[in-house]
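Below is one structure, written out as structure tokens, with a few remarks after it.
Of the protein chains in this complex, one is absent; all others appear in place.
And now, subunit A:
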Amino acid sequence: MKAQASEEFTATIRAEGLDKEVTTPKGALSILSDIGLQINRGEAVAVVGASGSGKSTLLGLLAGLDLPTRGRIWLDGHEITALDEDGRARHRAGRVGFVFQSFHLLDAMSALENVMVPLELLQLPDAEARAADWLRRVGLQDRLDHTPAQLSGGEQQRVAIARAFAVEPGILFADEPTGNLDSRTGAQVADLLFELNASHDTTLVLVTHDPALADRCQRRLTLDAGRLV
């Protein structure tokens, strides 16, 4: 217990010897090979590299959305590579938040409801008040009842950020959060992300191919054709 707790303090995410291969009609394809890394609590790390270099794949593995072909991953002190898909999902609950390039909001629901859903699923109290509060914090207090279709891209991504932070996760994974936004909106969203990250002492894993964005992180992991350089 003690050992785990201390590890938790030093390394929130740790990976050893990660390989990822997929089978394609043309045979086995190696996407990631021999990745080892450690990300400490509260750290903001950028994963950079050319398109197709394996950034999203790595993020997916670290977040437990997928399993590596070889290697082990610990998330918050638990070896998630030893868990099945449902086990990994349960392990994520309340610990991990996501922000995606394409927002991934539920179209049928309002901004408020989109933020409420994870809170409700975690059975946290006062879901509605909390969700409204978080939307206020991202500057959308006047957009509570709007559906995604009624929001601009930047506004949608702000809803997504509110949704991610609302469960107050220890770790935030962001995959090209500004990739679908014009540069001005992208900058605003990035500001918001880093601001909240700092104020909540969240561990941030940010995938981007934008050097400016990567510069705002404390550390940078560069991928080239599936290898860390």
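Some observations on this one:
Simple rule for what comes next: contacts are C-beta pairs under 8 Å (C-beta built on N, C-alpha and C of every residue); 3 or more make two chains touch, one makes a residue touch a chain; residues count from 1.
As a working rule, contacts and distances are computed from a predicted model.
A chain of the complex is left out here; the name its UniProt entry carries, from "FtsX-like permease family protein", "Acetolactate synthase small subunit", "Transporter family-2 protein" or "Probable septum site-determining protein MinC", is "FtsX-like permease family protein".
Touch with the chain that is not drawn comes from one residue among A:121, A:198 or A:212, which is A:121. Summary of contacts with the chain left out: across A:86, A:142 or A:201, the touching residue is A:86. Subunit A meets the missing chain through residues 56-57, 59-60, 63-66, 85-86, 88-96, 98, 100, 104, 106, 108-109, 113, 117-118, 120-123, 167, 175.
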